[in-house]
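Only one protein chain is missing from this complex, and each of the others stays in its spot.
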Amino acid sequence: MARLSGEELSTLQDAFTRLLADKCTEEQVRSWMEDRKGYDPTLWKAMSEMGLTSLLVEERHGGAGAGIIAVERVMEQAGSALLGAPLLASAVMSVAALQASGDEDAQSRLLPQLASGSLVATLLITSPEGDWTGKTLGISAERRGDDWVLSGASGFVLHGRGADCWIAVANTDSGPALFEIEPSSHGATCLALPSFDHTLVLDKITLTDTPARQIGDVGSGWQSIQHALDLGLVALAGEQAGGAQRILDITVDYANIRHQFGRPIGSFQAVKHMAADLIVEVESAISAARQAAEKTDDGADDAPAWRYLAGFSCADAFVRSAADAVQMHGGIAFTWEHVAHLYLRRSRADQQLLGSSNYFREQYLCALGG
Amino acid sequence: MARLSGEELSTLQDAFTRLLADKCTEEQVRSWMEDRKGYDPTLWKAMSEMGLTSLLVEERHGGAGAGIIAVERVMEQAGSALLGAPLLASAVMSVAALQASGDEDAQSRLLPQLASGSLVATLLITSPEGDWTGKTLGISAERRGDDWVLSGASGFVLHGRGADCWIAVANTDSGPALFEIEPSSHGATCLALPSFDHTLVLDKITLTDTPARQIGDVGSGWQSIQHALDLGLVALAGEQAGGAQRILDITVDYANIRHQFGRPIGSFQAVKHMAADLIVEVESAISAARQAAEKTDDGADDAPAWRYLAGFSCADAFVRSAADAVQMHGGIAFTWEHVAHLYLRRSRADQQLLGSSNYFREQYLCALGG
Amino acid sequence: MTEQLPDVETVRQEVRAWLEENWNPAWKGEAQEGPNRVAWLTQVVDAGWAAPQWPKEWFGREFDDARNRVVREEFARVHAFGTGQDRTNLWINTLLAFATEDLKKQLIPGLMRGEVEMCLLYSEPGAGSDLAGVRTKAERDGDEWVVNGQKVWTSGATRADYGMLIARTNWDVPKHRGLSFFFLPMKQPGIEIRPLRQITNESHFNEVFITDARAPAANLLSNEGDGWKVLVTALAYERSYMGEAARGPRSGNRVKMAEGEDELIALAREAGKLSDTSIRQRIAQVIAWRKLNDLNTARAKADLEVGTSASIMSLGKLAMSRILHETARLRTDLLDAESLLEGSENPRAEDANFLALNAYFTSIGGGTDQVQRNIIGERVLGLPKEPEIDKAVPFRDVKGG
Partner (left out) sequence: MTEQLPDVETVRQEVRAWLEENWNPAWKGEAQEGPNRVAWLTQVVDAGWAAPQWPKEWFGREFDDARNRVVREEFARVHAFGTGQDRTNLWINTLLAFATEDLKKQLIPGLMRGEVEMCLLYSEPGAGSDLAGVRTKAERDGDEWVVNGQKVWTSGATRADYGMLIARTNWDVPKHRGLSFFFLPMKQPGIEIRPLRQITNESHFNEVFITDARAPAANLLSNEGDGWKVLVTALAYERSYMGEAARGPRSGNRVKMAEGEDELIALAREAGKLSDTSIRQRIAQVIAWRKLNDLNTARAKADLEVGTSASIMSLGKLAMSRILHETARLRTDLLDAESLLEGSENPRAEDANFLALNAYFTSIGGGTDQVQRNIIGERVLGLPKEPEIDKAVPFRDVKGG
């Protein structure tokens, strides 16, 4: 892997910022909210052309091989703009699962398409109850001659309805294994879940004797998923840090211009001190997300601890920033038309998306030997 | 029991307030801190003459029979003035233990003296580790013919060194029983404990084959202690509520006169809003302590829940008020000479004296069926 | 006034007998609206039970506190509504304090009978925490006032016959001194009402756009320029009546609870987290806050009745804000991934998410927590006010936005 230089990263970020300012405005985000699509394919295409979908993919499969450090930075910007595109689901987590599977055939077949953005994939990880620990898988696989069929259900699938390829972890007699499913296959149905964050595309997928193609070694399926969750958590932390920073910026801007009692409200200590406390959280979130990315990229022994730390610190910082932002705005942020609740909804969703803050705090303490 | 009328209670409180203003000033409290005595016998005598030591004792034993409601109110004032006298140990908890013991003989012998304040008693409840649940008693009793001898140790004994009579709960072959011990008896030693709250007189008492007089029924000793703990908790809650209110008053007064940046510091929202949050805690503590007293006096089914609620709410309100008071005063409260840390020390002690806030929160939830 | 009042027991017998004869328990859900509401209220008014403490002129009996309480008790015993308007009718109390005799005669009967509906026209987009900074303008034109401006957070605007309006009539004096208070007729062409979509995706409130709307000169309360005084009184009435009207869950979902058990305990049990000490500590704490707030309020009311101060009355809203926000956090933490969802098929998630958003109704609406802390600090604790830079400046020169 070749980390991007600071300069390359800046260039990429600048380009992405310009793209988001053009194609991921609040108005556009709201229109995707209404139709519950989460994003616009033309934006996705532009992102792909910019190389954003290829960051994690190795150069030999047509990717940039830039690794998780670059992904984390890019996700900060995605979070900042409330982007709902399947960057996390497809370009991060699906790619990571395939990489960890060690399945050369699947990799050369799928990674180039994922890198170019021409294929959108997503992972079926948890049973409909929502559990990212692997303890309860919702899908079982059964051999039928040389082939496999899958049955069961998976919940909280990111962009299930829009994906061209589903990658599921399913129980076999020899332990969990990965499977590739075509969404149009026999017995496969996709039900839209009513997500509280309307920019978040979540589905429940049900399979009944659905044919699937096995990936990697049978029995090691969960390790691949765990790798995807590890990188996904770092990417999500970046999204949270970026979202937290943006909603704080929005609030500080408002506190500078909104006048009450003849003064900008930001001159009142009640508002100013809330903002001061928030920037501690926001800067900490940025530190946590970037540290988790670096440690993960290094393959450091203590990388899991740093990921758990990012897992709850970034989630909590985003929720608190968005929640306090509503309070600091006052009545105007109690309206649907104001952007603050979009950040609040996203932050609440992100706090649960791959596991809860309380869960990650517990894992963190375990990782520290406690 | 005859509850005091509102007017009687007011008269008593006014008299106590005047007494405290005269004989329990900060200067006097500090002198008792230095010699670790906690109080002045002349103050105790005056309190006794005022009837404060007799409130809980039935009229037939020479008391006022005013009950725990009056005790709670009086303790508010004691807490307000950082009084270190053995009101809680002797006039509340020892009296309550004797009352619950059902031992007519011990009652007629001891209660009149406790009511008049001529005798100071204290309870030996916990092993040296500090445990108010009765799970581990530190003292064992053994029959020697018709007599009993006690051996073992008890920690965190309030006013052990100054008491004329120790009442211990000890294990017997038939379960816990109460015993009366003369401090000068064979094998009894009293070691002063270095309490963090220098106004708090705490001792560790060790007994070796010490003769003792049994009280009440063998086997029901812990029930008597539990009753003492129940009433003690209500009284302590009163002390905490009163202490919290006083340190908030002191802080508000200071915020009105201390100027920085050409303004009284209380005009800054940072200080004003801390005070506003504190008065919610302080008023809640007063409500909690008084409610616990009334429900206990009523013998209501839900009295335990209300006592637990008071147990943590009053403790936490006092600690938070005292802790924030230091912060709101700034540098001056970082000096030994300023009174704020005396309240902070007392509040931290009170928070652990009969069980911790976390313990009472847990008990509260259990009492609610959770 | 000099007549002898009937003794308390006689009052009790009379009102009890009257209720037995006239009240139909089937109507008890109609306190806010319903087909029998106006007819029933008319009966109550005519019988002199609607506001027993008021003079006969306003359908009262000139009762004292004790007798008045007996009437309330008897009504409450059978779940009847319509009495106690002397304590709860914001509109009439405001009229009685500040309106001309004509306006009182014109409006009070209909208000008491529920025939006349009202709304509040206070807040503006630019005047939220700072109500004295309103920019809606009223200008005298002969026997009328012409009103232009925009109000927000008005509930019941579409049904209302009148709105209690605070508007600026003088721009050349400091902000508190240039305000006037009106009963503005709402059914007229100059009033345009648009529903406001809330953060919770509901519409309980409206924006009201006022363009050359007209109010008769007689609908001015007190004098021109005295509007702030009228508003402060009306707000105090409102706060003392309202108590805490925080909404609970909206899903209608009921978890299985043991007798008297708290819903949070039941939810934790359902989620399999009742043995988690971290959750247990938080549930105990938030239930405690709720109980303590109830106790504080009860103590404040008791103090009020014996005539001393009721400083802690004003703490309830701030306390409730913390309770609601923490309850929402706790419910969310009990749900984990389930909280990602919403809607009637996901009632627990619907409730947690709704409460998380609707908690701001209490922490922002009717004065933010921050403004509330100012009020408590200044009025309850007696701490000094901040320097007010716009207090002495002609409003024309005050920076807004």
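Chains: A, B and C, in written order; residue numbering restarts at 1 for each.
Here, contacts are C-beta pairs under 8 Å (C-beta built on N, C-alpha and C of every residue); 3 or more make two chains touch, one makes a residue touch a chain.
Note that this is a predicted model, so its numbers are computed, not measured.
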Visible contact partners (per top-of-document touch definition) of the missing chain: A, B, C
Touching residue (missing chain; options A:E8, A:D40, A:D217 or A:E283): A:E283
Which of A:Q13, A:S185 or A:S267 contacts the chain that the document leaves out: A:S267
Chain C residues that touch the omitted chain in the full complex: 276-281, 387, 389
Chain B residues that touch the omitted chain in the full complex: 126, 129-131, 155-156, 193-197, 200, 202, 257-263, 265, 268, 270-271, 323, 326-327, 330-338, 341, 344, 348-349, 352-353, 356, 358-359
Chain A residues that touch the omitted chain in the full complex: 252, 255-256, 263-264, 266-269, 271-273, 275-277, 279-280, 283-284, 286-288, 290-291, 309, 312-313, 358, 361-362, 364-365, 368-370
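Definition applied: only the chains that are shown with their structure count from here on.
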Averaged-CA centre spacing for the pair chain C and chain B, given as whole angstrom: 43
Centre-to-centre distance between chain B and chain A (centres being mean Cα positions), rounded to whole Å: 55
Contacts with two or more other chains, residues of chain C listed in rising order: 370, 373-374
Residues of chain B engaged with two or more neighbouring chains: 268-269, 273
